[in-house]
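Complex shown without one protein chain; remaining protein chains in place.
Chain IDs A and B follow the sequence of writing; residue 1 opens each chain.
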Amino acid sequence: MAQCGDGSGDGGTTRRGTLALILMGAGLVLSYGLLAAQGFLFLLPRRLRPEVRWLFAGRLDHYREGAVRKFTGLDGTEILIKRSPGGIEAFSSVCPHLGCRVHWVPSRKEFFCPCHNAVFDGDGVAVSGPPADAGQRLARVPLRVDDASNVVYVGVRDTGKG
Amino acid sequence: MSLTFKRYVIAGLSFLFLGALLLVAWQESRRHRVDQGHEPVVTAANQACVTCHKVDSPAMVMQWEQSRHARFGVGCVDCHRAVEGDIDGWMHEGTLVSALVTPRDCARCHVREEEQFARSHHARAGEILASLDNVLAEKAAGMPGNIADAVNGCWQCHGSIIRFKRDADGAVLRTGKENKPVIDPDTWPNSGMGRLNPDGSKGSCHACHSRHSFQAKLARAPENCGKCHMGPDHPQIEIYNESKHGIAFYANRANMALDKEGDWVLGRDYAAAPTCATCHVSSHMTPQGVRTGNKHDVGERISWTLRPVISTKLNRVVFKDGYQEDYPDTRALPEIGATVDTVEKVVRNERLVNRTVPRQVARIVTWEQRRENMKQVCRNCHNDTYIDNFYRQFDQLVVLYNEKFARPAQRIMNELKADGVLRANAPFEHDVQWDFWELWHHEGRRARHGASMMGPDYTHWHGMYEVSKHFYLKFLPHVIKAAATKGPEMKDKYTRRVQELLARPENVWLKGLSAEEAEALRKAYEERYDQ
Partner (left out) sequence: MSKPPGAGRLQAMFPFDWELLRHAGAEPIPNHLKKWWFCLGGTVLYLFIVQVVTGIALTFYYVPSAEEAYASVAAITREVRFGWFIRSLHKWAANLMIIAVMLHMLRVFVTGAYRHPRQLNWCVGFLLLLVTLGFGFTGYSLVFEQLSFWGATVATNLAEAVPLAGPWMAHFLRGGAEVGGATLTRFYILHIGVLPTVAFALLALHILLIRLQGVTELEPPDEEDTAGKRHFPFWPDHATTEILIGVLLMYLLTILALVFPAGLGPAADPTQTPDHIKPEWFFYFSFRLLKLTSLRVSVALTVAMGAIAFFWPFIEEWCRRRWRVPDGVPVTLGTLAFLVFLVLTVWESFAD
């Protein structure tokens, strides 16, 4: 059976001892350090696919000013894209009150939720009904227009089911 | 062991540990995720099949094991199962099976795909089996008792009528200890698109998806369509290969997400190039979100028919039961709700026969709507001006072919028939009949297909150049030659007829260009070739 120490206490006093101490320290710090780094990478949330996918939503000139078009996201939820003189915006069609589907009423230029008669103005801000009392608004959906090609992209959550 | 020595040992061990951790990191980096979660699920029902067939035909079983079907536990008997009374079924190791998997079998799960396919033009590919194409294979190229040209040629794309060997009483012959029915070897194996199956279904899913590996990937790639859409009479794959679309595809194949599971959407999953499937059937993005393609009905985005002698725009009449029929724009459209007699080709007693079925019109899709369907795909990459101008270029070529060559030639052919020069029962008796056939069926189609898919060489040198050369130098002289066989009077009549035609403004150039044109041509040769 091997011996695992003799207690002669010579460690660290001679040059040989110092070298051993340094080598040991370096080896321990490097190896356990790498292990810790790998452990840290393990804990980082995994991103196998980007959480937001930018989907082609037509060219800007397909959108008429003042009109709203529907866009279907990957999970089947509808997104309302509205072009106004100020620019182009996308809203979630989910009412912040109880999750009903809002729609655009062109004649009154407002979003309307039939469940509790909630009304949102052209910017998605609630003006009457329960969401207005709670100071809510329609959630914005990220949207960008590529300057070079004039192509509209909508940022939707990737459910991984597409 | 002294303390110092122990420390050396620790140092040594810790570097070994470090090395092992580096191996771990390397292992992590080369781990790829494609092959994960792909373990085949062999259900109890399929275990027996797999056990034997893994020995008999291991690659076939492996193809299945690597398929998406296997991952969801869909195996041998799920597709090969037969029901009592199926003519192609037999008891195999205790299970009633059939070697033949038809669209009806696939439709047990893929209901929508089968519906779309069944009403598509592809499903009717077998209906040409009684047409002129087939006469050439069975008569011109065949001989009594040997129709091998049709079997190996026509039928492998268009599909065969699956037949069985029968005894004198008409009962199906059976063989072996399991009484396996004997299939007519001329009719199977067959992976033709429009195969006519004993269960009454039309088509073969295997034509695009290939038996046991069964991949969507195959149908997405252009090579798959190229098995049949190629050659002198419809060189779509060659045209695609020479087009900007094909070039972009082959350069970027790796970025095409051909392996994508689920819907494969242009503008979402890939953007590098369109394949045949992209434009004709697949899903794509629109300003309103994903437009899911009608993935198994190939005609819905086609506005011209480029196949017949004279091209026409195609409207589509859809009936209440889902049956649909293409109406050339020259044919009057029925009212919606009206009942129309449709003529359907069905197999009765292993022969293709016509059946008249009255059907009620549900809706009409005009050629303009079909073209709009196609334009929606185009808009993923091109703007409206670009698309409209492309269609203008394409339309003009079809019109040119129609008006300058197809119509005059067709008219003359009709006159020759009316005058008794050509006989209805002898379609390939005279030179002129072969010339006319190739004029529209080969060269004319090449030109039209070339223009439809941006293949410049096929439009001109393989197309319109050949059309015009053979029109002037073969077709027209052979009209006179054929007429001469009916006597000098007839010869004179058609000589005058040809001269009248050549005197028309589009043909006078043959007898001499104008002075300016001739000079321009001379100068061009001089400058270009210094000759």
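Throughout what follows, a contact is a pair of C-beta atoms (placed from the backbone, for glycine too) under 8 Å apart; a residue touches a chain by one contact, two chains touch by 3 or more.
Computed from a prediction, not measured in an experiment: that's the story for all the values here.
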item	value
Shown chains that the omitted chain touches within the full complex	A, B
Full-complex contact with the absent chain, from A:G39, A:P85, A:G99 or A:G135	A:G39
Footprint left on chain A by the chain that the document does not show	1-7, 9, 11, 24, 27-28, 31-32, 35, 38-39, 41-44, 46, 48
Where the unshown chain meets chain B, residue by residue	1, 3, 6-7, 9-10, 13-14, 16-17, 20-21, 23-24, 27-28, 31, 33, 36-37, 39
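Going forward, only the chains that are shown with their structure count from here on.
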item	value
Separation of chain A from chain B, taking each centre as the mean of its C-alpha atoms, in whole Å	43
Residues of chain B defined as touching chain A within the complex	1-8, 10-15, 17-18, 21-22, 24-25, 28, 33, 262-263, 265, 267-269, 285-290, 379-380, 383
For the chain A and chain B complex, residues of the former touching the latter	2-11, 14, 16-17, 20-21, 23-24, 26-28, 30-32, 34-35, 38, 48, 53, 55-59, 61-63, 69-74, 79, 81, 152, 161-162
